[in-house]
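Before I ask anything, let me first share the structure, which is written out below as structure tokens.
For this view, one protein chain was removed and the others were kept in their places.
Naming follows writing order (A, B and C), and every chain is counted from residue 1.
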């Protein structure tokens, strides 16, 4: 499969958008306008490549590091940033924060503060698509740490038994030595090298690949998503990634890798790169201004949305 | 491995004991002296063969069909029967019933009313053995339905990561068409044919075998138990069984199969068989009389054992 | 005109009505297609295995799938075989099902019903006998329904299925065969509206589920001696505080009856509400007749000993009316 220049530049742009957005969040944290956020930095190729196959009517379930997944799925940057800053204009009216961002409009359903918590729900999105007889699919993102959670493993089985149109995407952030939240753990949390070794346990196909080459992810994810759309059931994919700091220079940085490649291929020039970056920076700046300038929720809002009205 | 005659007769006797005991329970149910019990009938070869490798200082965690496991592990027949009848002399003072029988004295730890509930606990028994630096092991029994429970799958991983000295024994009671509690389910609950296909998902060895040939179970279980004793970690075994009624004549009846074989081999005669059966029937009769003749708990006992004393 | 069916049949009927009238309603859970289960009998045959779907023993996965499907506009009725088993799935129930609406600021909502059998059955022991609705009611975002008779069961379940919010629906195992008059046509009973089953002037007795029968027995027993008002709130969340307070204003006395564990349970909540908001009307101490914080014992004599019943209610009433 040969990707067209436009598609390639789109993939690149989405990755830049994610990184730029997260750097914007970092700046708001420095400015004391945002509290704690779990960053996705390093995983951009996965979110960008997976969502490049999705339409608005497809859904994703995400994690405690949701920003990349949500942005790639098209969630509104301004309302996301406002949510992260706890503002009334946020996707969640400031009541959920980064860990709980949902943007239903685009199927970004959603971040989750509980490790593995979104995975059964993503099966529910797939079930709804199946019942409605559409060819829409859902993606369930989770980490290698989350892969052990009972609910995640139960859902792999349920998806296989019900042939749900979904793809499980595990982002393994410690492919070399096992870590948890940055701590090099003394006892392993996994006794296998590849999470996809769990796929046969549910009679489903599975593959493991590096997650910093956006085109490779694009190809692998595309096959699994097409399979789901055709009604052939779920797939378990693992992509190995490395969590990076803001602008860490690393051979595993998906953005740097792709920039080099696109430049080598003559698809991206220095000028075009600057243009893309400054366009994305402008969008993020706009989101930051929107967030900072937005009002706090009213005190009475604390009591709304516990239940919705109507019956 | 060639089993000696005594060992073979022991295996046979334990199976007979289990069946006879359960038939005794059935009779008490008919007599209105016992309520509902989930029977183990059909699985006798598994319990008998596995426990033939165990000593008192090894432990088992069992299920909602615990009678076979508990008896094979040496639990006291009288106190078990009394427990089933809800009497003060029961293993649990009449407060737990069949679903919660524990007999600590012999490591029968224990029945469980929650599908999969005993599996994490069995890992705890193994952990204690590991910490105490013994070569004792624990066995975790569960059904193919339970195999999907999150806690069971989590525990497989934990046991592998911590190299716990334990053996997971799945008794698959619907090896041909999938059923749940006797209902032929419309949607499958498993998308694999052998539960042992889950072993590689945790980097542990696994095997699947018929569960009605007691000597085969003995051989397979022995290897896994020895492996655990040597500190080489857990194994996942699956034995296919068929749940039978009281005295169902079935090619899958482990007792009938073994009786025929032992007779063919000249190890068991009609007379010896009668002797074994009547000895076991006498023990069970004694247990039934003990249960029926035992007093009910005192009303004040309702309030004891919520907490134990001492500190 | 009048027709008598059981509590379980009433529950089945509410589901059948919903499955018939609304294609977005589905039902799943362990063995929901098994032909012998009274609350779902015949539904698989009428609506097919896709819409009435057997699930593996993975409560976390399938309840979570219910939450996800509900977010997508499906109206799932998810059955837990017993409420005790829900403990394996509390994250999906209390974090996701109950709170997603609030945490997303209403970006999504969860029109889902979780049905479960609950309650002491006579020899079920402590993993097959509990109520635990105190736990569900503790978590904001969950509506909690505990019907006490066939008529209410049908009407409240219809309301639950139509509610755009998460609802847990508690079906007492020992009410399953209770018969009662139930209209054939579909009808709804609003949440948060208590039912006054006996009017009285000396004492207010509040009870839900099977305990309503015991409260009525106690009221009958005291007839002519003490005038007992029996109130069934029907839903714990929302709770009809007004009806309870109004009654206490009249009677000046309160006995709360609850099959659930006493500590931090529904009986505590009702007692607290009245101690806060109805204090000046109270002429006597509030009394609770609940499970005295004992895991349900297997032995039936012990089980009955710890369970509330008419006799204990009578004793409690006499204690506060003297």
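Observations
What we mean here is this: contacts are C-beta pairs under 8 Å (C-beta built on N, C-alpha and C of every residue); 3 or more make two chains touch, one makes a residue touch a chain.
These numbers come from a predicted model, not from an experiment.
The undisplayed chain touches these shown chains across the complete complex, A, B, C. Although one chain is not drawn, the whole complex shows that of C:14, C:112 or C:126 it is C:126 that touches it. Which of C:118, C:151 or C:266 touches the hidden chain is settled by the complete complex: it is C:266.
Of C:55, C:88 or C:226, it is C:88 that touches the chain left out of the display.
Annotation: of B:109, B:185, B:220 or B:236, B:109 touches the absent chain (contact as defined above).
The omitted chain makes contact with subunit B at the following residues, 59, 61, 90-96, 100-104, 109-110, 112-114, 117, 119-129, 131, 138, 150-151, 154-155, 157-158, 161-162, 304-311. Although one chain is not displayed, its contacts with subunit A can still be listed: residues 35-36, 83, 86-87, 92, 94-97, 99-100, 112-117, 145-146, 148-151, 180-181, 183, 185-187, 189-190, 296-297, 299, 301-303, 306.
What subunit C contributes to its contact with the hidden chain is residues 60, 84-85, 87-88, 90-91, 93-95, 98-99, 102-103, 125-127, 132, 134-135, 137-141, 237, 261, 263-269, 271-272, 274-277, 279-280, 282, 284-288, 293-295, 297-298.
One rule holds in what follows: only the chains that are shown with their structure count from here on.
Taken as a graph of touching chains, this assembly is fully connected, with contact between every pair of chains. With chains reduced to the mean position of their C-alpha atoms, the one farthest from subunit B is A.
Taking the mean of all protein C-alpha atoms as the reference point, the chain centroid lying nearest to it belongs to C.
Here the CA centre of subunit B is 37 Å from the CA centre of subunit C.
Computed from the mean C-alpha positions, the centre of subunit A lies at a distance of 40 Å from the centre of subunit C.
Chain geometry summary: the mean Cα position of subunit A and that of subunit B are 45 Å apart. Counting partner chains per residue, subunit A has residues 150-151, 154, 157, 161-162 touching two or more of them.
Among the residues of subunit C, those in touch with two or more other chains are 53, 55-56, 58, 60-61.
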